[in-house]
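As you look at this complex, bear in mind that one protein chain is not there, while each of the others sits in place.
We just call them A and B in the order they show up, numbering each chain from 1.
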Amino acid sequence: MTTSRLDVDSDQLGRDLVALVLTVVELLRQLMERQAIRRIDQGDLTDSQVDEIGTTLMLLDQRMAELCEQHGVRPEDLNLDLGPLGSLLPRD
Amino acid sequence: MEREVVPWDNAEPLSGPIGVPLVDLLDRVLATGVVISGDLVIAIADVPLVRLSLHALLSSVNERVPAPWADGGPL
Partner (left out) sequence: MTECGPGLPEADALYVFAVCREPDPAVIADLRGIATGAPLRLLRFGELAAIVQTVRAADFTDEAWQARMSDRGELERYARAHHHVVSAAAASCPTVPLPLATLYHGEERASQALFAETERFRAALKRTTGHSEWGVKVYAGEPPTADPEPGALPPRVPDTGGGRLRPAPGAGLAYLERKRGVQARRERRHEDALRSAETVDAAFQKVAAAGRRLRLQPQESAGKGRLQVLNATYLVGEHRSAELAELARALRASTGTEIEISGPWVPYSFVGEV
């Protein structure tokens, strides 16, 4: 494995690492959101449960936006190109 | 359509960025149905690209930037 190809400065590397970590967090956030919506559709949660879960997810969404801004990462950068497997997160 | 004019008679120059779009070309020259196996390379598929780019990212983190996890983690 030749590392000579990796001609990036350590700032960029740091940003890439943060972007990678935040991408994983964003993936989890989206999965949780999807799960919550599925549960709502199934109708097995009370209104107050839904509100509580919704509030948590909403705050998490905000926190993600803050983290992105803090680290100079745009929301669109939160993704991972898996080549033939497409991208990790939906693009639209 | 004239029979004499062969459809693909505008083979583009080697260095030309114009002409056939690279993505379309790669769809075709990176075989998904390999006709025969050679000696040195059995098949080129772009799955190694995924492994390679992840590996590049992870090993670069390992060597150049301390990982956020203390015990060396999954790297």
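One rule holds for everything that comes next: a residue touches a chain if its C-beta (ideal position, glycine included) is under 8 Å from a C-beta of that chain, and two chains touch if they have at least 3 such contacts.
A quick note: this is a predicted structure, and the numbers were derived from the prediction, not measured.
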For the full complex, contacts between the hidden chain and the displayed ones involve A, B
Interface residues of chain A toward the undisplayed chain are 2, 5, 33-34, 36-37, 40-41, 47, 50-59, 61-62, 65, 75, 81, 84, 86-87, 90-92
Chain B positions in touch with the non-displayed chain are 1, 3, 6-9, 11-14, 16, 20-42, 44, 46, 48-49, 52-53, 56
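As a convention for this text, only the chains that are shown with their structure count from here on.
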Expressed in whole Å, how far the mean CA point of chain A lies from that of chain B is 27
